[in-house]
Every structure is written in C-alpha cells, then in structure tokens.
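One chain of protein is taken out of this complex; the other chains stay put.
The letters A and B name the chains in turn, as written, and every chain counts its residues from 1.
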Amino acid sequence: MPRTEFSPSITSRPVYPGLTPQGATPAIMLAEGPGAEAILDLAALDASVMDLAHLIYIPAGHDAGLRLAALGAKMYREAPSYASALERYRKALADARMGTTLYLAGSEGMIGQAVAEALAAGLPPEAIQTEHRGTIARRMQCVHCKGVTENVTIDPFLCSHCGLTLFVRDHFSRRLGAFQGVCVDAETPGIVPEVQEIKP
Amino acid sequence: MTIQFHDETFRDDYTFHNSPEGIRRFPFPFDQDSYMYSVNLEPHAGGKAGSPFEKRFDVDEHYVAEMRDRAITLAEDPLRCQSLPHMELAGWDFLELVMVSKSEDYPELFMLNRDGDRWHWINRPLGIEQRFTFLDATTLPCGPMEYITRQTQGDHALLDQRDGNLWMDAGMVTSQADWSLDFDIGMNFFEWHAPVPKAHELGVFQRALKFLLNLQQGAPSRRLNWTMTVNPRLDTSPENYHKWGPEKRTVAPGNVGAKQYLRVELQTLWRLPRSNAIAFPIRCYLCSLEDLVTVPKWGRRLHRVLRDLPDELAEYKGFAVNRPVILDYLAPFDDGAPTSPGIFPD
Partner (left out) sequence: MTSRLLRVSAIETLSPLVTRFRFEDPEGALLPLFSGGAHVVVEMPDAGVLRRNAYSLISDPMDGSGYEIAVRREDGGRGGSRFMHTKVALGDLMRISAPVNLFSLDLRAKKHVMIAGGIGITPFLAQLKQLARLQMPFELHYAARSRAEAAGLALLPASPQVHVHVSEEGNRMDLGAILGSQPLGTHVYTCGPEGLIEAVAETGARLGWPKTVLHSEVFMAPPPGAPFDVTLAKTGKVVTVGPHQSLLEALEQAEVEVEWMCRGGACGRCETGVHACHGTIEHHDHWLSDDERASQTKIMPCVSRFTGETLVLDL
C-alpha cells in the first residue's frame, strides 16, 4: 500500500510529507499496520537510520513484523494496539534527548495521537516525520460530548458516545490528535444528508 | 454616570433588552453601505464620550447579567475556560490590566489597592471583595485569567507570541461566534482561522498577523467584527449547537424584528508586559433589528449590506437561511437616501 496522497484542504488539516532518513541519529519509530512499509522504505534509503532507533510496531493485521525485526534497530518491540504501546512510547520520549527524530507511519488516528504525545513531551514539531499509510479512516472528536470516535470512514456518522449525527470537518486539533465532528441536523433535527464514504 | 444594571437573561425566556441609551451607544459595525473583510484596525485610545470605545474595558447595563450567564455556562462546561501551563504569567498580566483599567475608569464600581504584591480588589456590582498575593495563584479561588474574566464582559483569548506567529494558548470563551476553545486551544493564528472562508485568499490574515506581532505595550488596537444571532443568546457555542440550532429556524415575518439580532464584536488587542503575550478580548454586543431601525441611518445601511453580501459570507455568518425574511423586514426602512460616512447615528 503506497503513501496516501490527500487532496489540498484548510491550513489546520495535517499533511504527511513522508519519511526522510536523518542518518544514524537517535530515533524513535512508531509504525502501525501498512506503516511498516514506510519504515522498510526508509531503511532501504539509508540503513544507518536504524543504528540508534527504538522501533515499536503495531501490526494491526498487517504482518510485517519479521521484516521489521530484521532491520537491525537498536531496540525492536511489537504491541497489539496503540493503547498497549503507549507506556513504552512515553518512556522512550521521557528518556530521549534533544536531537532525537521521531518517525511515525500509519493511520491518521495513530499519527495524531502520537504527535500530540510527543509535543507534550517537548519534542519540537520539526523533529517529527510522518507518513500516512493504510486506512483513511479518521479519529473524530464530537464537539458536543467531547467523546472520540475512532475509525470513522463515512460522513455524516453517529457519535459512538452521545449518538448525535455528526458531519466530518477538516478542522484538526494537534493537541487532541483528532478532527472535529459537528451535529449535522442541529437546525433541522432528523433531516440528515445522504451518507458518503470519506475521500482522501 | 450611574449604570442601571439589568436583571435579564440570555437563555430560556430571553429577557435581555437594550435601554434607549443602550441602543444609541450600540457599536454599529458598518461605516459604509457594503461589507468585505478587512484588517480595519485602529488605535484603542478612547472614543466618543458614552460610546463603547471610550473606556479601556467597557462596562454597560448588561454587565451583571452577562457575568451571571457566564457562570451558568461554566457550571455546565468548565472546558470553556482553559489555560495551557505556560500561560499563567500572561493570566496575571491580564488580571493586572483589567483591574488597573477598571478601577481607574470606573472608580465608583471597582477599587484596587496594591501594597507591593499584596492586592485588595473590590468589585461592587458583583459584590466581590478579594485579598490576594499577586503572582501566587494559590491565593485566588481559581487561576488568574479565569478569576478576572469571570468579572469582565466578553470572551477573552491570550495569545502567546513565538516563532513569528501567535498561538491561542489560553482563553475564556462562553459567548463565541461558533468556535470551540477546547478544540482550537494550542493552534496558531492561521490554524484557528482556517475555517474562515475567503479571507485567506485576500491575505487578510497575513497582514493582520504582521501588524499584531509588532503590537506595542501601551498602544492597544481595536476592530469590529459582526455576525447574526437568533434570540439574544450569548452561548452560541458549537458545543451546544444541537440545543440552540433549532431556534435559528423559528424566525418568521411576524417575529423577525424582535428575534433577529445583529451581533457585534468589539475586539481589542493588548501587548502584555511580563509575558510578552497578547490579550485579545472579544466583547459581544447584541441589538435586535427592531431596535436597530430606530436609528434611520442604521436601518438603511443594514439593509444594503445584508442584501449585497456574497452568499458564502452569509453562509459563514450563519444567517443565509433567514436572509429573505430579514431583507423583507428591513426593506421598508431603506428609502434609498444616501447615508453619512462613519458608524455613529446622525
């Protein structure tokens, strides 16, 4: 699955320019599902990026573990989900020093949460590289109940917490790592536009 | 000058009303018969006596009721007031600015005594007396920004300046024109304005940012912005959109004059001393169409502005669906006569 190309949007919508090797500098790498291919491509460009890298992989049904493990990262771990990888990832950030590069590859939901975590830990945004691979499902925050609905692929969608029908905005909060969902039928309850698949 | 504070509501039974003097001093936002975005900043250095521009922080007949409405909103949703940790110093700067300004501009309402860092504040309209230690947040019932903005009309954002940009890193937002502080906190100037149509292409934000980055201490600026609101509702937040949204569809020819309000924001910008942050109070004024047309110049002009506004802007300002009813109501007040320049009544 190649790198996803998104159509141009408003300035608050994140863009994922792709991973570029920064050489054998300290690195934290977080890959999810087909994001593994982005790390493999990165290492193919410059194998030395793995020398000081701490690589965490969340397979999410995409089995690239053996190939990633073979890249020779300084440390390699797999975790069944982002939530289960979180403490390990936080520890890696807490131990990191300035000059560390963070490589993130996978879905928007994972990248958004991981970026928010890294920024809170003090990593400068310019030290974060991102590449989108795999599902274009979005992580949506309901502006009304503040609940987050993961893996949203349709617009409008039902908030999994408060049940309101929300439309999918491109407005994105880096701090929350989520897009904004707003009630689509607030003015005319029950009158909801036809459901569409989200496009990149 | 004694202000008669109204006992009124901004929700449920909506007993909000402007006095005749309140209508005359309404900050009508259009200085000509058409509207397009512009940076339209001017020095906030006083203004016509009695106008909302005269004092640094205008206190009017709605003060007590607005603060009561804010308290209700915050009790339901404390996330309307947030401050990222590095903004506490800016919060103190802003508390100082408001307390000093109000106690100097309205000595009969507010009193501030300072003995070094030992401060004593009295707010007579709200019946508040507080002794506290400046720069020690543990001596206030809440953070400094929340403390002072529970006593200051308008929404307030505190903007951190760094990397050649401004960052919305703290705010008290309970009477906003449809944006969420909880969502936008931490965004930079271009990001939090991202959903605004057209203005980006016009370069408005580039120019405004350049101006704001050079804003100087002691030389505040101001501008007016506007939108339309059905019912005199302060909390038109996205958070509660599903609750107030249906009211937007209750406008009809028989009630539009009383129900449809022009909502004007008097935005002021202040460089803060210790934090180098910018305080951005967004003060909201409401006036119903039927009150507005009592000033003939405003009736004529509002009709022309709303009639000629591009659809995209009417949509963004949230009144496209009611525009025909509004125009039908206003048209009889527009006899085609020329209007005088400027915003004030003739």
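Basically, contacts are C-beta pairs under 8 Å (C-beta built on N, C-alpha and C of every residue); 3 or more make two chains touch, one makes a residue touch a chain.
All of these numbers come straight from a predicted model, not from anything done at the bench.
One of B:104, B:129, B:163 or B:308 touches the chain omitted from the figure, and that residue is B:163.
Looking at A:19, A:123 or A:140, the residue that reaches the missing chain in the full complex is A:123. Only one residue in the set A:17, A:72, A:99 or A:193 touches the chain that does not appear here, and it is A:99.
Of the candidate positions B:101, B:276 or B:294, contact with the unshown chain belongs to B:276. The chain omitted from view is touched by exactly one of B:68, B:86, B:223 or B:307, namely B:86. Within chain A, the residues in touch with the undisplayed chain are 22, 25-26, 93-94, 96-101, 121-127. Touching residues on chain B toward the chain that is not drawn are 84-87, 89, 135, 160-163, 210, 214, 216-219, 273-276.
The criterion applied here is as follows: only the chains that are shown with their structure count from here on.
The touching residues of chain B, counted against chain A in their complex, run 79, 180, 182-187, 190-192, 194-195, 200, 238-242, 244-246, 248-249, 321. Those residues of chain A lying in contact with chain B across their complex are 10-13, 141, 143-144, 146, 164, 169, 171, 173-176, 180, 182-183, 186-189.
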